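Before I ask anything, let me first share the structure, which is written out below as C-alpha cells.
With one protein chain withheld, the remaining protein chains of the complex are depicted in position.
Order of writing sets the chain letters: A, B and C. Residues in each chain are counted from 1.
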Amino acid sequence: MVVVMEERASEDQIQRVVAQLVQMGFDVHRSTGSLRTVIGAVGGQTKGDPRLVEALDGVHEVMRITEPFKLASRTFKPEDTVITVRDLRIGGDEVIVMAGPCSAESEAQVMSTAAAVKRAGAKVLRGGAFKPRSSPYSFQGLGEQGLQMLRVAADAHHLALVSEVMDASQIAMMVPYVDILQVGARNMQNYTLLRELGRLRTPVLLKRGISATIEEWLLSAEYILAGGNMDVMLCERGIRTFESYTRNTLDISAIPVVKKLSHLPILVDPSHGTGRRDKVAPMARAAVAAGADGLLIEVHCDPDQAMSDGAQSMFPGQFDRLMAELRIIAPAIGRSICLEPVARRGWGSE
Amino acid sequence: MVVVMEERASEDQIQRVVAQLVQMGFDVHRSTGSLRTVIGAVGGQTKGDPRLVEALDGVHEVMRITEPFKLASRTFKPEDTVITVRDLRIGGDEVIVMAGPCSAESEAQVMSTAAAVKRAGAKVLRGGAFKPRSSPYSFQGLGEQGLQMLRVAADAHHLALVSEVMDASQIAMMVPYVDILQVGARNMQNYTLLRELGRLRTPVLLKRGISATIEEWLLSAEYILAGGNMDVMLCERGIRTFESYTRNTLDISAIPVVKKLSHLPILVDPSHGTGRRDKVAPMARAAVAAGADGLLIEVHCDPDQAMSDGAQSMFPGQFDRLMAELRIIAPAIGRSICLEPVARRGWGSE
Amino acid sequence: MVVVMEERASEDQIQRVVAQLVQMGFDVHRSTGSLRTVIGAVGGQTKGDPRLVEALDGVHEVMRITEPFKLASRTFKPEDTVITVRDLRIGGDEVIVMAGPCSAESEAQVMSTAAAVKRAGAKVLRGGAFKPRSSPYSFQGLGEQGLQMLRVAADAHHLALVSEVMDASQIAMMVPYVDILQVGARNMQNYTLLRELGRLRTPVLLKRGISATIEEWLLSAEYILAGGNMDVMLCERGIRTFESYTRNTLDISAIPVVKKLSHLPILVDPSHGTGRRDKVAPMARAAVAAGADGLLIEVHCDPDQAMSDGAQSMFPGQFDRLMAELRIIAPAIGRSICLEPVARRGWGSE
Partner (left out) sequence: MVVVMEERASEDQIQRVVAQLVQMGFDVHRSTGSLRTVIGAVGGQTKGDPRLVEALDGVHEVMRITEPFKLASRTFKPEDTVITVRDLRIGGDEVIVMAGPCSAESEAQVMSTAAAVKRAGAKVLRGGAFKPRSSPYSFQGLGEQGLQMLRVAADAHHLALVSEVMDASQIAMMVPYVDILQVGARNMQNYTLLRELGRLRTPVLLKRGISATIEEWLLSAEYILAGGNMDVMLCERGIRTFESYTRNTLDISAIPVVKKLSHLPILVDPSHGTGRRDKVAPMARAAVAAGADGLLIEVHCDPDQAMSDGAQSMFPGQFDRLMAELRIIAPAIGRSICLEPVARRGWGSE
C-alpha cells in the first residue's frame, strides 16, 4: 500500500498514519519530498481495509500495490492452466466451442441440436435446466428432467456437457449429469455457492457479472480456488454500458487483460453478450482473433419457437458457416479448431 | 408490444410477424403508413420473449408497452404502501433512520453504538452478522453470535433491528432475531433467496444491485410480492459508473422515479453509496430533500478500529449533527424526523 | 509518481525504469521489499506521460501522486472562490438561482418568463441564443437577436444574464450582452474555446461533460484559469449511465467531491440532469441540501409550446413552490436563498 499525504499534512497526521499501518502489520517506509510525504507499506498479512487509512486526517490518497487475488494470479502460477474435461483440454492450443440451446425444452429439440453442433465441430453441449429469469413470470427451466435430456444427447454425440447451477442446494443433484458446472453472471458474487463449488472437483465455468470489474471476477474465481478446486475457467458475456443498440457491450479487451493477470482459461459468450443473432458471428470471430480459449454459443434448431432467448440463438446453418470462418482465423494466433476430437478416451460408450 | 417494420419490409415479412404475435396470444392491430407498417399487439398473457419478434426478418424495432412488473407497480396499487414494523410506520410521514455498525464485532461495540444512534433519533438498529465480501480472505462476520448481540442491544434501546441475509439457508435461523431482513446488492437477483422471502411475513429491505436498472430492481421486488409477502421496502445504495472519486454514484434521482412507478417505500444508504465518511452527510441530506422514506447509515463508536467498512462509518457526533440538519430539511416536503417514537406499542419489555 | 514493479522484475528492468524517471526530471527513491520493488518519483516538472513508464518491461503499475490540475485545486487556494457578478456573490452564503427558458423564442416569452422567475427569487436569467442540437434538423436558436431579447428582459427585471457560447468565434459578439458565458457539456473539452475564454475577464460557467470525470472537468477549468480568468464556476448537469428512466444520472455526490478538491463554486442543473419536469424539483432540493452554490433551472411560461426542451421546463407555479421549499432547506447547512437582492449596486438603470 502506498499512502500519499496531503501537501499540508502535519507531522502529527503523518505519525498517526504510520501508527495505523504498523498496527495493520505492515513494514513502513517514509519518503518526504518538498511538497508531499509518501508512505510505503509492504509485507505482512494485510489486516483490515485500506480505506481505514484513507479516512485518516491528512491523507490524500491510498494506493494498493498488490492484486487482492492470489491463487488466480499469473504471479502465483506463471504457466497457463489447462483443464481436462473427458478427452478435451480447455486452455490448450485448440479453441473449444461449446454450443447448444439456451434451455432444454424437449428430447427432440435437445437431440437434434446436439447432432447439429457436433457435426459443425463443437466439443461441448451447452443447455440450461435451471434458468435465472429477471421476471418471476418467465419460463424457469425443466429442472432435473432437462438435465437428463441433455446428458442423453451429449452421450449420443460424444459431447461433454455444461449446464448452469443457480444455488448451492442444486449441486449434489447436478454433478452426476454434467461435466462442467456453469455459474451465471447474476451469481458471480453468490459466495455461498462459490464456496460449495470450491469443495468439488468438477470444473467450473464462471461468468463475469454484468458490471463486475475484472478484479472482482478474479476474486470470485479465488473463492473457488481457495476451496481447492483448481479447474476454473472464466467466461466473458458482456458488460452493462450506456449503449442500448446491443443488449450488453461484449468486452473483447477482457481477453488480453485476463491473459496477462491470470493463468486461468477464458471463454467468451457472444450470444448473451449481444442478445441478437446477427451480431453473434462477428463477435465470435472477434473473440477468437483476440485470443479466447473457447466460445459458448446458443444454437437452436428452431430459434423462433425457443422458450427463452430465441432471438440470440443461431440457426444450425449459420453456426456451420461461423465454424468454417473460425477455422481460418484461429491459425493466425497459433490456435486450431478441430473438427474431430483429438482422441476418444474417456467416453464410457466406446 | 409495438412492432415497427423496416421501411422496405415485404408483405410476407409483415404476415410472418402478425402470425408470430397471434401465436404468442396477442390481439393485433396493423397500421400501414406511407413509409412504414407499425403493428400493435395488446392483451392476452405474453408468452415468450419480445426478442422472438425482434429477430424476424423485416423487423426494425420492437417496443414493450407495459411494465413487466405488476404487483410492484403504482398502476396495480395507487396508494403508498406503509409497512408496520413494531411501532414504526415505514413509508408514512416520518422519515425513518436506520443506523448502526457495518458488522457486529463485540457486545460493547454494538451496545454503545445502539445507545448513540437511539439518542440521536434513529428508530432501527442496523448491523451485519453475515458479510458478503468480494475477497475470500476478508472478515466474514460473526454469524448467529452477532445476531444475538444486535438483538440484545436493539431491545435495550427500543430499536427495531435490520440485518442482512445472504442465503436461503440462513432464513429460519435469522427470523427470530430480526424485524427486517435485508437483501444485499449482490443478491438482488438471487432468485432462490427471493422466492423463499416471498413465503415469509417478515418485512424485507431489498437493496438495488450495483448495476441494476430500476426495472430489474422492481422485478426482483416482484419475486417477493408474488410469493405473498407484501412488506417490501427498496433501498438505493449507489450504482457503478465511470467516476472513480466516489466508490459508487448514489442515484438520488431513483427516489422520484421509484415514487412514480411503484407504491413501495424507498430508502437510501449513503454510506455504501459513497464509501467515504465525509460524503455521507451531504448525500443523506440530499436523499431526504428528494423524498426518501428513510435512511440506512453506518455509525461506529470507533470507526478507525472497525473490522469492515470503517472508512464510511460516521462518528456518533457527526451523526448527531446530521440528524439535526435532517430535522430542518424534512418539513420542506411535509415530512418529519421525530426524536421520540410516536408510540411504544409492541415492545415486549414495556 | 509511484512505480510498482512486478514480483519477478529483474535488476535490469528496475534500472531501466529508474533511468527513464531520471530522464523525465524526477527525484527517485527506491524501496525493495521481499516481494516487490517500489520506486517513488517526486519533484521536478513532469515531462511526458506516466504511461511511458507503465509500458516498460517489468512494471506492474504506475500511480500518480499529484492531481494534474493546479490553479483549480484547493491545495493551491484553500479558501472558497466567490465570484462577483453585478451585485451578486456566487459561492458565498446565498444560494444563487439562475432560471429562464431553454431558448429565447420571442420578446413576449422572454419578458414574461423573466418576470416570473424574478418574482420567485431568481437572481440570474438563463436563456439560450445558440443551441447545440444533436440533430442538424432541430431548431438551432435565434442567435444575436435572441441575446438582445434576453438582455432587455434581464435589465427590465434587474437580473444578471447567463447564455451559452458554442464557439470561440461567437465570443466578441456575445460579451456585450451577457454577464456570464456558459460552456455547454459538449464543449467541455473544446480547448480552442476554453483558451479564448481564459483571455477574458467575463465569468464563465463550465458544465461537466456527459461522461467527464471530475478530474477532467477540473482540468478544463484549468485551461481557463491558466489564461488568467479566475472567475470560473462549475455546473453539474448529469452523467451518462446505464439507467434509462432518466435522461442522465444527476451526480449529486459531485458537489461534496468538488468542494473538497477545488475552491471553485459549483452549481447544479437539474433540468438537463433529469430531462423531465416532474423530477426537477426533487433534484433541485437534493442539490441545495448537498451544498450546491446555485442552481440553473429551466422555466417557461408555456412549456408545451417551447421549441426545445419543453418537457423539462417547469411552469412558473411549480418554480414558485420549489423556491419556497428551498428557502426551508438552505438554512440546514447555513445558507440562504434571498427573495430580494442584497443590494442594487451595479445596475445601470438605477
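Following the convention adopted for this analysis, contacts are C-beta pairs under 8 Å (C-beta built on N, C-alpha and C of every residue); 3 or more make two chains touch, one makes a residue touch a chain.
Computed from a prediction, not measured in an experiment: that's the story for all the values here.
Trainee: Consider the whole complex, including the chain that is not shown, and state which of A:Ile252, A:Leu267, A:Val299 or A:Met314 touches that chain.
Mentor: Of these options, the touching residue for the absent chain is A:Ile252.
Trainee: Among C:Val18, C:Leu52, C:Val82 or C:Ile171, choose the residue that contacts the chain missing from this document, as touch is defined above.
Mentor: Residue touching the absent chain, from the options given: C:Leu52.
Trainee: Give the residue, chosen from C:Met98, C:Met166, C:Ile180 or C:Ala281, that touches the chain omitted from the document.
Mentor: C:Met166
Trainee: Using the document's contact rule, name the residues of chain A that touch the chain not shown here.
Mentor: Those residues of chain A that touch the unshown chain are 211, 213-215, 239, 241-246, 249-257, 260-261, 273-274, 278-279, 282-283, 285-291, 325-326, 328-329, 331-333.
Trainee: For chain B, which residues reach the chain that was dropped from this view?
Mentor: Contact residues on chain B toward the absent chain are 2, 4, 6-8, 27, 29, 31, 33-36, 38, 40, 42-43, 60-61, 63, 65-66, 75, 211, 240-242, 244.
Trainee: If the hidden chain were put back, which residues of chain C would touch it?
Mentor: Counting over the whole complex, chain C touches the hidden chain at residues 20, 48-49, 51-52, 54-56, 68-69, 132-137, 166-169, 186-187, 189-192, 195, 210-211, 216, 219-220, 222-223, 226, 240, 275-277, 303-304, 306-312.
Here, only the chains that are shown with their structure count from here on.
Trainee: Which chain lies the greatest distance away from chain C when centres are computed from Cα atoms alone?
Mentor: Greatest centre separation from chain C goes to chain A.
Trainee: Based only on mean CA positions, could you tell me how far chain A sits from chain C in angstrom?
Mentor: Computed value for the inter-centroid distance: 40 Å.
Trainee: In chain A, what residues contact two or more other chains?
Mentor: 211, 240 - these are the residues of chain A that touch more than one other chain.
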